[in-house]
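One structure is given here, and the rest of the page talks about it.
Left out: one protein chain. Kept in place: all the others.
Entry: chain A
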Amino acid sequence: MTVESDARPETRPAPKTRGFAGTRLSSGQSWERWILPGVFVLTVAFFTIARPGAFLTVDNGRSLLQQNAPLLIVLGGLCVVLAMREFDLSFASIAGASGALTVQSLVLFNATVWSAVFYGVVLGPLLGALNGVLVGYLRVPSFIGTLATGSIIQGIMQAIAYQTVFEGIPNEYMDLTLARFLGVPINLIVIGLVLLVIGAVLRYSVFGRQAAAIGDNPDAARIAGVNVRRAKLIGFTISGACAGVAGVLLTSTAGQYYPDPGAALLLAAYAAAFLSLSLGRGWRFNVGGALLGAVFLACVTTGVTMLNYPSWLSQFLQGLVLLTAVYLLTRRQVAK
């Protein structure tokens, strides 16, 4: 289900993901769907008026996206898992582990920047596949299962990074995320590619269609001959791969390794994903909507900071928005 994002492009700070031209009609008459987009527009309008010439600018939009690059990437992977109505609570730890491995390779093993990045990025899907085997083939409930694997991964990560001083991270590594390609920051290119590919896979590929079917009715999908176990393995692997990329971006942007760099991603990603869910009908995740949700939440944070409001307010507002979204979603589902 595509969010009708192209219906109101004027207020959005820059996201480039169009609503995919879809055939699935949104025949739902419920006006409640438009509460959150309305609130979004009002929020942006409010900050724009409060800080004219500072909030709604290209620069601000770009920095907003760049700051949230790791979040936007794990969000793509999360959408795949959520589409199947499974949960992945380990991606933040996977991102941390990938970041740790990359930095370790650079500092301790003097690996070249590219090979270090390669290790970090490959670790992600490997750990994700582990989740996939647990959930798909061994039927461990994903919520608690990935909570456990996340904890294990984090333990190992801390063991690796314990009391190691990460000095001497080569500048090239930090330059990765500062570099531009054809004038566009590499961060944004990675985001665009990852989200576009995942969005297309979810919407058009056999895997994506089957994932949506599993999310809609897992029993019916299985009876119809969908290989549910394999789809879950693929889904968790994709989520892990995104986390791996995010881990590299995180440490590169920070220019250093610090414990549990992915910690902030977990809640924000779920918040954004469920915001997107409240826009659609039923359990249909799509990347465009999730991107919109993430941008919404980021706007709240940035706006609150710009206006020098106390920082607790942004936390408070984000929670409030999420709660409203989930409540509206539940209400619609009950009404059905």
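The rule we apply is simple: a residue touches a chain if its C-beta (ideal position, glycine included) is under 8 Å from a C-beta of that chain, and two chains touch if they have at least 3 such contacts; residues count from 1.
We take it that contacts and distances are computed from a predicted model.
Undergrad: Between "SoxAX cytochrome complex subunit A", "NADH-quinone oxidoreductase subunit K", "Sugar ABC transporter ATP-binding protein" or "Acyl-CoA/acyl-ACP dehydrogenase", which matches the UniProt record of the unshown chain?
TA: Of the names offered in "SoxAX cytochrome complex subunit A", "NADH-quinone oxidoreductase subunit K", "Sugar ABC transporter ATP-binding protein" or "Acyl-CoA/acyl-ACP dehydrogenase", the one UniProt assigns to the missing chain is "Sugar ABC transporter ATP-binding protein".
Undergrad: Which residue among A:Phe118, A:Phe207 or A:Tyr258 touches the omitted chain?
TA: Touches the omitted chain: A:Phe207.
Undergrad: Name, in rising order, the residues on chain A that touch the hidden chain in the full complex.
TA: With respect to the unshown chain, the touching residues of chain A are 23-25, 27, 204-207, 209-210, 212-213, 216-217, 219-227, 281-284.
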